[in-house]
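Note that one protein chain is taken out, while the other chains of the complex remain in position.
Every chain is named by a letter (A, B and C) in the order it is written, and numbering of its residues begins at 1.
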Amino acid sequence: MLSFECDYNKGAHRRILERLLETNEEALPGYGNDHYCESAKEKIRKACDCENAEIFFLAGGTQTNMLVISTMLKPYEGVVSATTGHVSVHEAGAIEHSGHKVLEIPSHTGKMDAGELEEYLKRYWADSSHEHMVFPGMVYISHPTEYGTLYTGAELEALSNVCRTYKIPLYLDGARLGYGLMSKTTDVTLPMIAKYCDVFYIGGTKVGALCGEAVIFTKQNMPVHFLTMVKQKGGLLAKGRLLGVQFDTLFTDDLYCQISRQAIEMAENLIELFREKGYRFFLDSPTNQQFIILENKEMEKLRRKVRFDIWEPYDETHTVVRFATSFATTVEDIENLQKVLEDI
Amino acid sequence: MLSFECDYNKGAHRRILERLLETNEEALPGYGNDHYCESAKEKIRKACDCENAEIFFLAGGTQTNMLVISTMLKPYEGVVSATTGHVSVHEAGAIEHSGHKVLEIPSHTGKMDAGELEEYLKRYWADSSHEHMVFPGMVYISHPTEYGTLYTGAELEALSNVCRTYKIPLYLDGARLGYGLMSKTTDVTLPMIAKYCDVFYIGGTKVGALCGEAVIFTKQNMPVHFLTMVKQKGGLLAKGRLLGVQFDTLFTDDLYCQISRQAIEMAENLIELFREKGYRFFLDSPTNQQFIILENKEMEKLRRKVRFDIWEPYDETHTVVRFATSFATTVEDIENLQKVLEDI
Amino acid sequence: MLSFECDYNKGAHRRILERLLETNEEALPGYGNDHYCESAKEKIRKACDCENAEIFFLAGGTQTNMLVISTMLKPYEGVVSATTGHVSVHEAGAIEHSGHKVLEIPSHTGKMDAGELEEYLKRYWADSSHEHMVFPGMVYISHPTEYGTLYTGAELEALSNVCRTYKIPLYLDGARLGYGLMSKTTDVTLPMIAKYCDVFYIGGTKVGALCGEAVIFTKQNMPVHFLTMVKQKGGLLAKGRLLGVQFDTLFTDDLYCQISRQAIEMAENLIELFREKGYRFFLDSPTNQQFIILENKEMEKLRRKVRFDIWEPYDETHTVVRFATSFATTVEDIENLQKVLEDI
Partner (left out) sequence: MLSFECDYNKGAHRRILERLLETNEEALPGYGNDHYCESAKEKIRKACDCENAEIFFLAGGTQTNMLVISTMLKPYEGVVSATTGHVSVHEAGAIEHSGHKVLEIPSHTGKMDAGELEEYLKRYWADSSHEHMVFPGMVYISHPTEYGTLYTGAELEALSNVCRTYKIPLYLDGARLGYGLMSKTTDVTLPMIAKYCDVFYIGGTKVGALCGEAVIFTKQNMPVHFLTMVKQKGGLLAKGRLLGVQFDTLFTDDLYCQISRQAIEMAENLIELFREKGYRFFLDSPTNQQFIILENKEMEKLRRKVRFDIWEPYDETHTVVRFATSFATTVEDIENLQKVLEDI
């Protein structure tokens, strides 16, 4: 059975496992106070060109979103997100469970429009009963989005400007950040993200790690006693080295970018393959997630040979499905997919 | 200055204050265990034709919504509401603060459509990743809605049927219930509400009381240890008699309906007055809240003589405003408004 | 049946009900923005000799404790209380439900010792793993305590000094503050409390009001957007006038002190009566709550004629019971109790 259902179905990049073995016998301080965490942070600061960045390693994406959002918001504030935002739809209500509303504004293939954001904020503050409403206290975007799409540098700058006008932080969810940075069409770089965003995370789980996300507070704005709040919410690993060694490896010799680039190349092969066979794309995604419209019977046939994700109904007889490549996708995987498509 | 800005700007119905004075010297048990609470409950059960109803008195509307919703939902559930629902927009995020998401579906001048609700629930349960999403665990409607509109009996029944199919409770926010029940156009009665809804509340604060709402659990479904949870959330009054005496008075000699009818009559006078003067209505409301479209300069002029609520921008040069009558609105108030409108 | 079971079994002081009637027809802004609230605040500021005090009216004691503590604490902080503190024992876990630990230190007939508090704080900060523990972020005391006892001015000053050394606020729960201020033995005044405490509340519910507590932030330290957080937790009354008129009345012509003094006088009569009859006191209380040790059979007999509160077992054959006087206790009540005690 071929596997294109997601980008977290394989283990870690082999180099990471090797490093875990190599460092295994060292006695190290717990809770992220080890020198691998320090080294990883330093490398990330350099990659972001942000020497004062405060960095914290966490285990997973929902945990990271919940922790960043709930510790940066005041109790009376909510987070503004596109309706399709992962925090609004696919995190089992983790943000609300932490006490905060997700304030939805329209999504444009996953993206938020700076003009619409500004309009929303303006209207809120002009409302005479706004004290009885949830204050917009942060803006959440994902990059790549849940639909694999990307902001341009100019779009990020525009969102950042709106946030600064209204004095609220801009937070970028980078669960698949590598695949965004290595996309052929993007002009967005890591330093640019560090400049425009007040906080963001570099995803490890979906980009070569066993688990782990690196949260970067770019404006010396890490919440006071963040570690204690992480502990309080159950997110603090005793063996912080597990995250430190992984990120140190990912940011050594450009490994993070290199494996992301590989996933993008495989995605391009995949796009070409589907194009050749005459499949329709639901939207244009320049990253590792590709959304195809399949006729339902054909979908059922295909499912017997290859795993993919069923996204949403398209119409009565068609369904949108997602094929994802990852750091672990090989040329052979694509070739096997080609054979499957030819046989159907 | 004339006052039409809301339905809670005056004190209580005089009879209520008199009863508070008459009963003042009695030594009574605290926390709602007094005989006035008991008597009020019994009268409400009769008015609802629901002899097994479990009833609890609370101090205010947001408190009631938050308590009912958060104690009836499981931690992984959210409440479905129209986008305009008070719980979603105007309660400072009280529901989310209690840990639950408000799941929005479209609003039709304040109302939820049973077909759209069914579609929403169907789609949720068909989604293969629904375990990573917030479970729809309750449906919230308001009656009258935030726009003064009303469900018909058939519409309530349809919503109730959808809820029963999906085994989730239907909750009706009756902050202004009296004004709905006494509307000339409605076919909805209190027993009908008790039949179709699993829980609802009869609003006192906006219908003649100093404060207070009566929550009615109609299906022997009051959450176990509800009193303790009310206490835990700060909603339990030591002198529960304050609520008991008020509701006992409101449900003696049909006072609740009588004063609601008076407000409806005043609303009809108000509608006639605005119609005569050629004002445009934003929508047709058969209850005590009336939404008028005013030209902005005219609005400014009017504001010098009469208080009303600025609802939302209509277009560049017009604004939607709300005029509300209440149990305390008099014929004289309407006559004075007439003079103001004539002078302008 | 005689009633000494608590200090909230009667309605309100008659003057309060009269004022509610007198002001009933006035159209007033909602949510505490009326002129009665303003006037009450100004009178309280004067009584406290604290002209910059920020004041907010709430409906009940548990609500007040939960709101003050949860909005003043950071998420990683808890509140230090004596083991007998109302917040720790009798509020159904309202503080923990708001996310904060109650950090217990010993109780000395309801009081906290400044030296023990200092020792506790010192130890916490000296612990190398304190970041994995709950930060002590506030100190909670009650005055009178749950045992009717009182701090001296010197004791309050000492607690205040410890709090200032450790830069955490001192919060005084004054549910029965009037009875403390009017005790014959006290040297503590309202201005003294305003000076030593960072926040405290003047209880209305147990001292003549239908409901209501006045929270006083003495150091311009009211949490930002406190109103929104009160709304969010369900504590905001639409008709804020209900609280404003009551506190305005209580602080006009010294009514609050006058009715408190009356309760103290009745308590003294009660003490004398029990002393004369040879009853044992569990502790010396200079306020309106009196704790008597009753032999169990005698207790059962007495219960048939008079209501009192069963406090806690004393030993196998005795029980501690509480008799409370209040603003509504009369000389006649005491005389009737005397007859009951003589008949037994």
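Note that a residue touches a chain if its C-beta (ideal position, glycine included) is under 8 Å from a C-beta of that chain, and two chains touch if they have at least 3 such contacts.
Every value quoted in this text rests on a predicted model; they were computed, and no experiment measured them.
Hidden chain, full complex: it touches shown chains A, B, C. From the options B:Thr218, B:Gln232 or B:Thr329, the residue with contact to the unseen chain in the full assembly is B:Gln232. Across A:Gly32, A:Gly148, A:Gly235 or A:Pro286, the single residue that touches the chain missing here is A:Gly235. Between the chain not shown and the residues A:Gly61, A:Pro144 or A:Gly178, the one that touches is A:Gly61. For the chain left out of this panel, the touching residue among C:His97, C:Lys195, C:Lys219 or C:Arg280 is C:His97.
Summarising the interface, subunit A meets the missing chain with residues 1, 3, 6, 8-12, 14, 17, 20-21, 23-30, 59-64, 66-67, 91-94, 97, 205-206, 210-211, 228-229, 231-239, 241-242, 307, 328. Think of the hidden chain as still there; on subunit C it touches residues 75-76, 78, 89-93, 95-102, 104, 128-129, 131-134, 310.
Mapped onto subunit B, the footprint of the missing chain covers residues 71, 74-76, 131-132, 135, 224-225, 227-229, 231-232.
Note that only the chains that are shown with their structure count from here on.
Of all chains, the one whose CA centroid is most distant from that of subunit B is A. One inter-chain figure worth recording: subunit B and subunit C are separated by 34 Å, centre to centre, where each centre is the mean of the chain's CA atoms.
Centroid to centroid, with C-alpha atoms defining each point, subunit A and subunit B lie 42 Å apart. Under the contact definition stated at the top, the residues of subunit A that touch 2 or more other chains are 75-76, 131-132.
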